[in-house]
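One protein chain omitted, others in place.
Labels run A, B, C, D, E, F and G following the written order; every chain starts at residue 1.
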Amino acid sequence: MKKEKKMAFSLPEEELMNSGHLACQGCGAALAMRYVLKALGQKVVLCIPACCWSIIDGQFPYSSLDVPIFHCAFETAAVSASGVKAGLEMVGDTETTVVAWAGDGGTFDIGLQALSAVAERNDNILYVCYDNEAYMNTGIQRSSATPYGAWTTTTPVKHFKERPKKDIDAIMAAHRIPYIATASIGYPEDLFRKAKKAKEIEGTRFLHIYAPCPTGWKSRPEDTIKLARMVVQNATFPIYEIEWGEKYTLNIKLKEKKSISDYLKIQGRFRHLTKKEIASMQEEVDRKWERLLSLVNSSREKDQIPS
Amino acid sequence: MKKEKKMAFSLPEEELMNSGHLACQGCGAALAMRYVLKALGQKVVLCIPACCWSIIDGQFPYSSLDVPIFHCAFETAAVSASGVKAGLEMVGDTETTVVAWAGDGGTFDIGLQALSAVAERNDNILYVCYDNEAYMNTGIQRSSATPYGAWTTTTPVKHFKERPKKDIDAIMAAHRIPYIATASIGYPEDLFRKAKKAKEIEGTRFLHIYAPCPTGWKSRPEDTIKLARMVVQNATFPIYEIEWGEKYTLNIKLKEKKSISDYLKIQGRFRHLTKKEIASMQEEVDRKWERLLSLVNSSREKDQIPS
Amino acid sequence: MRKKKRAQKIVFKSEKDVPLMAMSTGTMLHNKTGAWRNIKPVIDLDNCIQCGICWKFCPDVCIFVEDELPVIDYDYCKGCGICAEECPTKCIAMVEEEK
Amino acid sequence: MRKKKRAQKIVFKSEKDVPLMAMSTGTMLHNKTGAWRNIKPVIDLDNCIQCGICWKFCPDVCIFVEDELPVIDYDYCKGCGICAEECPTKCIAMVEEEK
Amino acid sequence: MIEIRFHGRGGQGTVVASKIMADTISKEGNYVQACPEFGVERRGAPVFAFIRIDNKPIYDKSRIYNPDHVVVADPTLIEAIDVTEGLKEGGYIIVNSEKKPEELKFPEKFKVATINATEIAIKHNLGTLASPIVNTAMVGAVVKILKLAKIESVLEAVREGVPVKPKDNAAAAKEAYEKS
Amino acid sequence: MIEIRFHGRGGQGTVVASKIMADTISKEGNYVQACPEFGVERRGAPVFAFIRIDNKPIYDKSRIYNPDHVVVADPTLIEAIDVTEGLKEGGYIIVNSEKKPEELKFPEKFKVATINATEIAIKHNLGTLASPIVNTAMVGAVVKILKLAKIESVLEAVREGVPVKPKDNAAAAKEAYEKS
Amino acid sequence: MKKVIMGNHALSYGAMLGRTQVIAAYPITPQTQVVELLSEMCADKTLDAKFIKVESEHSAMAACLGASLAGARTFTATSSQGLALMHELLHWASGGRMPVVMGNINRAMAPGWNIWADQNDSLSQRDTGWMQFYCSNNQEVLDTVIQAFKISEKLLIPSMVILDAFSLSHTYEIVDIPEQEKVDEYLPPFNPQLKITPDEPHAFGGLTGPEHYFELRYKLQKEMEKAPALIEETGKEYEKMFGRYLGLVDEYRCDDADIILITSGTVGSTARVAVEELRQEGIRVGNLRIKVFRPFPFEIVRNIVKGAEKIAVVDRNISYGHHGIFYEEVKSALYGHNNSVPIFGFIAGLGGRDITPSTFKEITNLALKKKRPEEEIIWIGVKR
Partner (left out) sequence: MKKVIMGNHALSYGAMLGRTQVIAAYPITPQTQVVELLSEMCADKTLDAKFIKVESEHSAMAACLGASLAGARTFTATSSQGLALMHELLHWASGGRMPVVMGNINRAMAPGWNIWADQNDSLSQRDTGWMQFYCSNNQEVLDTVIQAFKISEKLLIPSMVILDAFSLSHTYEIVDIPEQEKVDEYLPPFNPQLKITPDEPHAFGGLTGPEHYFELRYKLQKEMEKAPALIEETGKEYEKMFGRYLGLVDEYRCDDADIILITSGTVGSTARVAVEELRQEGIRVGNLRIKVFRPFPFEIVRNIVKGAEKIAVVDRNISYGHHGIFYEEVKSALYGHNNSVPIFGFIAGLGGRDITPSTFKEITNLALKKKRPEEEIIWIGVKR
C-alpha cells in the first residue's frame, strides 16, 4: 500500500533514543527523554542520578541512548553536570550542552541543595526534571513533588499526602536564573521548542517536565498522554516560562479551565479521596492558577533582566 | 549616686545568655541570640550546627546559655530540630519550642536541603538564621548569602563575588510555611516581637536575622549596630513578614531610602569596589525594593491562608 | 527511514574483556521488549491519515515510517496502547496476542 | 538586678569524672573575657539619661543596672565600644587600658 | 527438599503467588522459603520466583538452578524464554493454558500439566480480560498436582494473604485445585 | 635547638610575627619551624605561637612546653596570663613595653628585655593608636637580642612576607633591631 | 504467632514490637518494604510512633539523633548508598552516645549501580563506632532488632542489624513473631540518664579540646568492650523467654573440625549445607558464622578455632588495597594467639554473584590442597 500524501512530522525524525529500553509500558519519562534529545541533538552529555531513568537506560554493557551518560549519585545531578562542564571546558570542548537529567525525587528532595547551589553560581548547565510525582524507581514512595491527596506506599490511604506539592518552579525563580520552563509530554512541540531554546541560553536553565507514570499512578498505560494533557487543561500543571526569575510567560492558555475531577478519576492513586477533599484540591488549583496569572500579568516587559 | 528616674528597658531584663562567651568584640551574632532568647524564654531546645555560635557558646564542659543545646552536624540544623521535636513529643513534652539556630552558610548552603524538607512537611519548629553573609567560623569564606561585590578569602578582590545574594526569604516563601520574618539586630524590639510571635505559631517558622560581623566585614566593632540599622534604612535588607508564603507585611517603612554608599564605606570587604560597581549595586537594591513593595501592596488581606 | 543500529549481545568470557569501568559499549536494541507485550496494536492503514501522531507518542520508539505509512516494530512494541488511544481516526486496534 | 551565677572552673582529674558525652555542666562565666579588652568604656553617670540603650546593645551582657544606673562589669567587657557609640548622650568614653 | 520455579510477568503477582504457596506450605508444619527474582521488575517483562520446601530447616540461601518443577503462569512466556532451563528430569511443568499438556510439545523427559487459570480467574472476577490475575488459581493447581498440601491450607493462606477480593481468590484456588 | 614562645592578642599578627621570624631564620641557612597556637583565635583574646630553630632538620612536631625564651607583644598580657609558664631558667622574656626591664618585676631567674614596639609601630604608621601593629618591630628586637640573624635577613623577610606597607614595616623592624 | 514474612518485614516487626517511638527513613532498594510496612503501621496506629518522611538518608539519621537525644527510642533502615550518605552522622551517633537502631540491607556500592548482596556498604562503616549484627535468616533479624534496642540502650551505643539484599530482604521465611507483652517484659522503655530537656539545660557536643576529647573516646571504647558479655547475657535471657539464643557467633561442627570456615550473613547459612555435604565425603569441616562483627568477638573466635588445622575466611567484601575484611580482622585477632594455623582468605560473591554450597566445596578443597596461603587473596568465581 502506498499513499500519495507524505507522513506528517511535527518533530525531527532523528532518534537518539533506541527501542529496547527498560521503561514500563506507557512510560511518560521515556517520552520526555525522546523529545528532549530530539531538541538537543548529539552534542550533549547527560548526568543521570538514581531514578527510573538509571534503569530505563539499560544494563551494563548496554545503553539505550546515543549520547554519553554519566550515571551519577542520586543527590548530585546538578553539580555533577557542573563538574563535567568545567572539565570539558578545560579540555577544550566549550560547545557541548551538559544536562542534568533527574526525577522529581532527585530534584525536589535529595538533589535540591546541589541544584540550588548550581543556580546560585549560575553554572552553565541545563537541568531537566522529569516529574512523575513520586519515587518510582524504588516502588512508589512519596516525594515532595507528590501532590496533596495522593496515595503512595509511604503515604497509605489512611494517611495520604497532606502537604501540597513543593513549588519547585517558584523556588528556582527565587534563584533568578536566566531560564525556567514547565512542559508536559502531552505537548511535545512546546516541550521541544523549550529544550531547543534552553540549549541556546547561557547559565543555569531549568526545565520541568510533567511525565505521567502508569505504574506509580495506577493509571492505564494508554492514558499517559491523555493525563499529560488533562493536567495542563485543568491548570494543575500550567505551562509557562520564567526569565531571570521575573518575567513570566504563559505558553498554553486555557480557553476553558477544566475541573480536576476527571483527571483524578482515572488515576488509582486518588481513588480514596472524598468529594470534600477533591473540592479543596480544586480550590487550591484555582488559587494557584490565579496567582500565576497575576504574575504573568504583572511581568514587566523586559528582554533580559541583568542579574 | 542615685537617680530618681527608673532605668528604661525596652526588652525584658532576664538574660538567658551569659557573659564569658567566645564571640569577638562587637559580634552581631551574640546579640541576635541574646534577643531571641529573651523572647522565647527557657522552655526551648536549640539545635546549633557548625557556625560561629558553636564556638561562641564555649568549650566543653561549659556553655554560655541557660537553655539546652544540641550541637549538631553542619548540614542538619533543621532536621535535627524536627527530630528533637518528635522525640520530645513522644516522651510527653509537647510545649517546648525547638529551635534550629544556624548561620547563613548552614542555612543558604549546606543546610538548605534539610531546611527545605522540613518546610515541605511543615514540621513544627522555629528556624532562625543569623546572617553575617559569609562563613565566619572558618575564617571568612563566601557563602551564597555573601552579597554581590564583597571580598572574602575565597572571593579575592581580583575576583570578588559576582552573583547576588541568594534570596532565601523568597525560597522559603515558595514553601508556603505559616511564618517568615526578616529582622535586624539594629532593631531589637522588632526582632523580639517577631521571635515571640513565631513562638506561638504552629508549623515551620523562619526568622532571618541580619547580624553584622566586624571580623569578617572588616568593620569597626563599635559600628555593629550602626551597620545593622543602615542596612535597613538603605533597603539592602528590608524588614518584613510573610504569612503562608503570600501575605507580605513591611514592618519598617522607610521615610527616606538612604543610598548604600555610606554603608559600604565603613566595611573593609567592599573597599575595592569602583563607583560603577557601586552604582549597579544601588540599582539592584532599588529594583528589589520595588519588587518587595509591589508584593506587599498586592498582598491580599487574609488572616490566614489555609495551606 | 529507520536507520539500522547494531543489536548484538555482548559476552565477556574473561575479566580481561571487561572494560575498566562499567561503561556501555552496546545498545539496548539487543533487548527485544516485544516479549513484554500482552496486547498488540494493529494498524488499519486504510483509515490512516498519516498524521504522525502514533509515531510521535510511542514511548518505545517502535513505530517507524515506511513508504509514508506507520509501521510497528513488534520486536520492541510493549503494547502500551498509547498509539491506539491517540490515533485520531481510531485506526489502531489493540488485539489479543496469540498464545 | 543581676542574678549571680556560679562561675567555677571544672577540673576532671580522671576519666571517671568525665560525663558520658561532651555535655556542659558549667557556664562560661568562668571565662573572664575582660582580659581581651584593649580599650575600656567608662560611663560618666552624670550625663546618663538612663535610656537603657547601652544595656540593650552590649553583646557581652556585661552592662547591668544597679540603683537604676548602668554599671559595666569589667570582668567580662571586651571593649567593643558599642555602648559608647550608641549612647545618645555620648556619656561613655573609651579610654586606654592601663598597662 | 522440593525446589520449584515460578514464571510469570511483571505486574501479574508472581511474587504474591510464591508467597501464598509458602503460606500454604507453612500451614502444614513444613519449612519453606520463597524468594523473587533478584532484580528490577517491569510490568509485562518476564519474571520468576523460587520456592524451597522441606521438612527440616532450610539453610541454603543460594538461588535455585535445578528446580524439581516449574510453574508457568502466562502461556505466552513459553515463546519468550526457555522455561525448562535447568529443570530436573521427571519434573513437572505446570502451565496456565487452555491447551492439553501434549499440545505444548515439551521434551518427553518432563511431566506436563495444564490448567486454564485464566478462565478460572476471569470467571471469579480477578483482573481484567487483558490482564487476568491468575496467581491464586495457579497456586491451587500446583499444590494439588505436586501434592503439597490440603485444600484447606490453600484456602486459609489465600484468605489471609490476598489483600483484595479474598473470597473470589479462594474460590478460584479451590476451583483450580479441584480441576487439577 | 632554640625554642621560643610568642605571646600576643588575636588580631595583632602574632602568627605573622612568628612566620616572619621563620623567614628571617631560613635566610641564613638554618632550619626553622613555626606554628600558631592550635585553636580558635578571637580578636583581643590572648594567643601564642611557637618557633623552633636549629642547624639540623627539625623532626619534633610536638608543642613547646619549656621554651628557651618568650616574647610578649602586648604588655597588658602580663596581667592576664602567666607568660613565664614553663620558661627555662636563664631564658629571655622580651616584652613590648615602655618600661625598663626591672620595672616589670619578673623572677630573677629570667633575663628580661623591653622594647617600646608600640611607639615604633605608631611612628611608622603601623596600625592605629588603639591597636598598633607591633609584630615587625618585635621581630627586629627579638632577632637582635637573641642574636639569631643579621638585620639584612630581617629586612628581606619583612619586605617579602608582609602584605601591606612593607617599607614602613621594614623601617620599624630596623629601628627595633637597632634600639635593642 | 508464626508468619511467613520477608526479611524486610522482619525488621519492621522488630521495630514495632520494640515500640519504636520515632522513625525517620528514606526508601532505597532493597530496603523499601521496611519503610512501607512501617508507614502503614503508623497510619493504622498499630504502632504509636512519629514517622518523619525525610528527603535523604542523611536527614534520616540526623532526625534519629535528635529524637534519641530527646529520649525517644528510634529506628531507621537503609542500604548501600543510603548508608554511605549517613557516614558522617554514624560517627555522630556513636560519639554522641545515641542508641539508634538501624536495619541495613547489604547491597553493593556503586558505580556501576548494583542492587545485589555485598557487604562493602556496612563494612565500610566498621570504624564509625556502631555495633554490627550480621543475620542469616529472618527469625534472627526480628530477634536481633529487639535485642539490639536492649543492648544499645544499656551501653548508649548505636546498633546496625544487617541482612543480605534479596536473599534475606526479599525472601519469605517462617518467622515466629513474639507476643507484645513478652517483648515488653524483655525490653523496658528507653529511659536514658542524660537527655536534652529545658528542665536541665545542658549543651551537648560542644567544642571539646584536646584536654578532654581523649577521655570521652576512651569511655566509648571501654563501654563497647562490655558488649560481648552483655550480648551473651541478653541472648540467654532472650532464650529463656522466647526459646532462641542469640549470642556472638553461630558455631556449627567446629569442635572436631580440621578446617573451619569463617563466614557471615546468609553466606554463613549456606555454608552449613556445604559442611554437611563435605562431612559426608569424610572431610572434617566446621562453620563459624560471625554474628557480631563490632565489637569484634575476639575471645570466642580465638577459642573456637583453637583446634583447627586450617581456617578459611570467606569474604563477600573487600578493602581495596588490602584484603577481605573478615580475613584481615580474623588474622589480626589470632595474631599472637594461634600463630601456627594457616588462614586462607577467599573473596567471593561481590555484587550479588551467587554463593552456593559448591562454592564452599571449592574453597574447602583449595584450602586443603595448599599448606599455606600463597596469595594474599584467593578469588573465587572471577571469570578468567
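Criterion: contacts are C-beta pairs under 8 Å (C-beta built on N, C-alpha and C of every residue); 3 or more make two chains touch, one makes a residue touch a chain.
Predicted model only: the values in this text are computed from it and were never measured.
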- Note on the structure: Touch with the missing chain holds, among A:H71, A:R142, A:K161 or A:R205, for A:H71
- Options B:H21, B:H71, B:R176 or B:R229, residue touching the unrepresented chain: B:H71
- Message: In the whole complex, not just what's shown, which of G:D176, G:E276, G:E309 or G:E328 touches the removed chain?
- Response: G:E328
- Query: Which of these, G:E88, G:D176, G:E309 or G:E362, touches the one chain of the complex that we don't see?
  - Reply: G:E88
- Item | Omitted-chain contact residue, chosen from G:A60, G:A110, G:V145 or G:L288 | G:A110
- Chain not shown, touching residues in chain B: 50, 54, 60, 71, 73-75, 109-110, 112, 135, 137-139, 141-142, 144, 153-159
- Note on the structure: Contacts from chain F to the absent chain lie at residues 18-19, 22-23, 26, 31-36, 38-40, 58-63, 65
- Query: In the complete complex, which positions of chain A touch the hidden chain?
  - Reply: 42-45, 47, 54-55, 57-63, 65-73, 75-76, 79-91, 93, 96, 113-114, 116-117, 120-121, 123
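What we mean here is this: only the chains that are shown with their structure count from here on.
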- Looking only at C-beta pairs in contact, point me to the busier pair out of B-F and B-G. B-G
- Item | Gap in Å, rounded to a whole number, between the CA centres of chain G and chain F | 56
- Note on the structure: Taking each chain's centre as the mean of its CA atoms, chain E sits from chain F at a distance in Å of 86
- Query: How big is the gap, in whole Å, between where the Cα atoms of chain C centre and where those of chain G centre?
  - Reply: 46
- Query: chain A: which residues touch two or more other chains?
  - Reply: 22-25, 60, 108-110, 112, 144, 214, 221
- Residues of chain E engaged with two or more neighbouring chains: 40, 42-45
